[in-house]
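Left out: one protein chain. Kept in place: all the others.
== chain A ==
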Amino acid sequence: MSAIASKPAGGAEMPVMGAAIAVVLLLAVLGIGFGLTIAGIFPMAAFYSLIGIIIGGMLVTFSVHLVPVGGAPAAMGQAPGIATGVTMLAAGAGLAGLFKGAWAAQFSYPVALGTGAIGGALLMAITCMLVNVTYVFAMGIPAASGKVNKDPLTGDTQPEYKSQGTEGHGLPFISYVGGVLGGLIGGFGGTLIYLSLYDAYLTGIPALMGTDVESVMPLIVSIAGIFAIGMFLVNAVLTAYNITGTIEGPHDPKFKRFPRAIVASAVASALSGLLALLIIVPVPF
């Protein structure tokens, strides 16, 4: 259905009215978070966690725009990129980073964030390499971009390698670099969301259940992990809706749409972050 009905690529302009309402929503959510902190319901750490979640969500959204997504056309060698959807690729890269970062959470912030970023980048690097191995050695087609005449990094010309009737194929150098950068930033952002939640729960959940940290450690890790996955998926899908279909990487004209996705992601992360942090507030039931 979607292939028939999909509309031509829209512009990159940000709708003024929508963006204004979004900023008001963001300020409202931040205000509620700050109000709860002032009222003593949230510890101060929880408010910092909310800021961390918002920054993490915005990084995830930005990173997804860098990843070369080919979708179904790429599976037939008719468009450049990795042959799957935006959501699946973003989830793959981000969650690989998040899991590695969660493993390193016991060390320090820089170690955990670095491990998460490398985890995401490694997954994307291996995926991109195997995509090109499949295209070049199994399908017998060279890598060529359909959106630009020259690769912005290497200066290689593209059109003479592009088959007629296609939008390009394979993963040109710039797309590969974009994919690895996307994995790096996405893994960093996903780990930042996880660590922010983990820090807030480290004091919040023992206080809520009236026990020490050691006995509720599995709960802290599990709840922070599942919330981080939920927020990551929400951000990834909102980005997918912004890209609508395929993107080649940072040189694609669609890349210019990223500011409005970042506005949307900031609001979405703030709202879901506030809901996730509210779990440490005791409820009289």
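The rule we apply is simple: a residue touches a chain if its C-beta (ideal position, glycine included) is under 8 Å from a C-beta of that chain, and two chains touch if they have at least 3 such contacts; residues count from 1.
One rule holds in what follows: contacts and distances are computed from a predicted model.
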Hidden chain of the complex, named as in its UniProt record, picked from "Peptide/nickel transport system ATP-binding protein", "GNAT family N-acetyltransferase", "Sugar ABC transporter permease" or "Tetrahydromethanopterin S-methyltransferase subunit C": "Tetrahydromethanopterin S-methyltransferase subunit C"
Hidden-chain contact residue, picked from the options A:Leu36, A:Ala104, A:Ile174 or A:Met231: A:Met231
Contact set of chain A toward the excluded chain (per top definition): 1-7, 10, 14-15, 17-19, 21-22, 25, 71, 85-88, 91, 209, 215-219, 222-223, 225-227, 229-234, 236-238, 240-245, 260-261, 263-264, 267-268, 271-272, 275-276, 278-279, 283, 285
